[in-house]
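For this view, one protein chain was removed and the others were kept in their places.
Residue numbering begins at 1 within each chain, and the chains themselves are lettered A and B in the order written.
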Amino acid sequence: MSVTGIGASVRRKEDVRFVTGKGRYTDDINRPGQAHAYFLRSPHAHATINNIDLSAALKMPGVVAVYTGDDIAADKVGGLICGWMIHSKDGSPMKAGAHPALAQGKVRYVGDHVAVVIADKLSQARDAAEKIVVDYGVLPAIVDPAMAVGADAKIHDAAPDNTVYNWHLGDKAATDAAFARAAHVTRLDLVNNRLSPNAMEPRAAVGDYDEGTDGLTLYTTSQNPHVARLVLSAFIGLAPEHKFRVIAPDVGGGFGSKIFIYAEETVCVWAARKVRRPVKWTSDRTEAFLSDAHGRDHVTHAELALDAYGKILGLRAHTTANLGAYLSTFSSSVPTYLYAPLLSGQYDIPAIYAEVDAVYTNTAPVDAYRGAGRPEATFVVERLVEIAARETGKDPAAFRRQNFVTSFPHQTPVIMCYDGGDYNASLTKALEIADYANIGKRKAEAASRGKLRGIGISAYIEACGIAPSAAVGSLGAGVGLWESAEVRVNPIGTVEILTGSHSHGQGHETTFAQLVSERLGVPIDNVAIIHGDTDKVQMGMGTYGSRSGAVGMSAIVKALDKIEAKAKKVAGHCLEASPDDIEFKDGKFTVKGTDKSIDFPSVALQAYIAHKFNGQELEPGLKESAFWDPTNFTFPAGVHICELEVDPQTGVTTIVKWTAVDDFGNLINPMIVEGQVHGGIAQGVGQALFEGAVYTKDGQLVTASFMDYQMPRADNLPSYNIAITKTPCPSNPLGIKGCGEAGAIAAPPAVINALTDALGHEDIAMPASPLAVWRAARKTMAMKKAAE
Amino acid sequence: MPTVSMTVNGKPVTGEVDSRTLLVQFLRETLRMTGTHVGCDTSQCGCCVVHIDGDAVKSCTTLALSCEGAKVTTIEGLANGDQLHPMQEAFRENHGLQCGFCTPGMIMTAVELVGRKGHNLDEKTIREELEGNLCRCTGYHNIVKAIAAGAQAMGAKA
Partner (left out) sequence: MYAFNYHKPATVAEAATLAGKHADGKLLAGGMTLLPTMKQRLASPSDIIDLSKLGDLRGIEVKDGVVTIKALTRHVTVANSAEVKKAIPALAELAGMIGDPAVRNRGTIGGSVANNDPAADYPAACLALGATIHTNKRSIPADDFFVGLFETALGEGEIITSISFPVPDKANYQKFRNPASRYAIVGVFVAKKGADVSVAVTGAGDSGVFRQKDFEAALKSNFSAAALDGKSQSAAGLNSDIHADAEYRAHLIGVMAKRAVAAAK
């Protein structure tokens, strides 16, 4: 391992610009003549739009234009799409309601887009928006997914009972049979709470139209600019792809919320052509709460069947998933194929059956948020397993061990084939670091101070590196999920990597350069990573689902293989040897068994000056591209252990120790991997203890600012104890599994298992706020009193 | 339109503003210094923290006109040419940032914190002092480490 190669904790190349304020985020971009857009949003959760009077608004100072859904319709701008087709049990396709970028005749959630005002200044646009008079006919609203079917609110004509689909996975008969012969059944009702993603950078878009070329440019906060261009071109129809450039510059966090194609960027690009001026929109935080796609929001009943020895026989789950008022870009896949296939957890479960009813409600659309489906599955599995152990009087760690998958490949009953792992190794290491054996002493010591102490395990698995295109296609995906890479070696031996992956905090400029440095022997400072621009990078699928390493870097490897092969031919000509006799190591091409060699930059130069070979036999230049389509998902897995203390007087929960042992396969940059784990844990702890997007019954979002939505702060969280185990991934050349979502997946059940351990009962929901914990602790104290 | 004059990162600047222009808008839109960020509208996230006359303040909750004659320091004014400020270097060294959006505010908060509380900062103090700065990426672990290290480095330099 070199100091900058694979496995080294190289300090990040991108950081100098970020720590000096020289990052370039979308809102930092200003185009000459730019106007500003402000969206008038629905104050009602559900209403008809009877009339919109724009006359007063149009007279306001600085106003350039005001548009409504009528203008969108007149220009035949297509609606926003959901790109993953799910079929119901009965074979019928999901019921997708129309999703116009500006509302047409009806609004369906608070924050829905009613009109856009474009003005010279943002303050003018906002002033004018207040002068728009909308005559609403308020309709009944529904926000609770469990009550959506049969509610008075009829949200889409296409979905008469507010049902998007009734989907299922697994063998019902086999699962029912498993339950029929069970010695013990554990039953659990749970809610996976609704979350606001809250990347610190709010979404933003600048649409720019070039009259000379009839070309459109969109600068936007996207995790996947090529997918944005594809959707905006092919489905929404704003411009053909060859006249449409999408640039996602520095992006300040995504967590899924910036995968999707939203109304605002659609309108900015469309309006820029109409007003012949660049149009800029930047979300404020309140708008972000209202209209960024939320996450989670499941209501689940789940059951686990055990035999008399504590061996798991089967698992079944029924989930109602809230998809909000419209189907967001990938929303349909989250509670189905990203969820139910993970219900086997790390366990050998012979029979699994899951039913998922997805419903519309008068709330913001719900889509992928860090982990996307997998945290929901892990919460079901790890809560069930924990409670099953407690109910049968077994140690929760030992119970898990008894049921772990131990031989690979392991085909689960729900699609996934686990290709490798060592779950016992992670558990053993985690128990040791957490000092699990001595928890009893610590509980007693805490009790002497009037505190309730508990410990909770979460043994999670996720499916990342999404995935073989043919496989996801067979499951309904509208796109392939490969990744592309291009390696351009310049004549002096510097290297540009063009990747379809997108970094919004993950550090690709460093990790991808480490790979190139390792392979080509060039210093990482001589490697540039180019991403986020559809005019530069041919095509790409972007970054989500912890796929940039496993899929994106694998594409780079494939292109580097081609570079090496080509360079060997060039070197062969230079060294007057057959390419088969050339070895490439540490940046040097050597004729086997001789001291004849030439370094990489010299080969690059020779490739371009093309003096040493016949251009008919060997093409000049040194540039290769590749597409990588994996053969399987990757399966990161690990064990997190949370130890916490509750103050029963106030309900305040304090995490005293966090242990994480993860198997991510091979690591490129351990420092960056650890950082990903830290951030994931914080978000997972946030879900468990702090965060919840709350609507009133009539659909007003109560948690529409940081005043009401509790973000994890530094003083809410501990430092984390992080360790790794390693089983390389067999399905990609680097052996990488992916690490971006692990913490967010692992953490919620670890926290709730610890909390219920402390409380001595299972009666607590997420987020376990001080209020909720205080109530639960009262029950605990009453139970203790009764026992005395 | 009224004008406002102040010193930003040692340079005198003057600009026309609306009465309702916030300091952060003056910095970002008038001066085109975009290192100071806006992450919320309720004065809680701290992405916009700058120093006014040496005090860390939220530039999204300060009128530009109130800063007449003030000495303002932003993230762009911290490094000495190509030489990073020790706190900037500590964030880089300790991987105290991921997407970088909260980072300018974090660093400006941290530098002022060292001024108030000294070079030996324990974890508890640092975590409490970050009450007004939100980060969604790092889980704070490495930010806390970075600030402790940066505080030490500022002391060694002084």
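In this section, contacts are C-beta pairs under 8 Å (C-beta built on N, C-alpha and C of every residue); 3 or more make two chains touch, one makes a residue touch a chain.
These numbers were taken from a predicted model, which means no experiment stands behind them.
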Contact set of the excluded chain (shown chains only): A, B
Option from A:S9, A:Q34, A:S123 or A:Q700 whose C-beta touches the chain left out: A:S123
Among B:N9, B:T61 or B:Q152, residue touching the chain not depicted: B:T61
Those residues of chain A which, in the complete complex, touch the missing chain: 123, 126-127, 286, 649-651, 690, 694, 702-703, 706-711, 769-771, 774-775
In chain B, positions touching the absent partner: 2, 18-20, 22, 41-44, 46, 49, 55-58, 60-63, 65-66, 68, 109, 112-113, 116, 129, 131-133
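Just so it is clear, only the chains that are shown with their structure count from here on.
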Of chain A, residues touching chain B in the complex: 11-12, 14-25, 27-28, 30, 123, 198-202, 250-253, 255, 284-286, 504-507, 671-672, 674-675, 678-683, 705-707, 711-715, 717, 719-720, 743
Residue ranges of chain B in contact with chain A within the complex: 18, 20, 28-29, 32-42, 44-45, 47, 74-76, 78-79, 84, 88-89, 91-93, 95, 97-104, 107, 123, 126-128, 130-131, 133-144
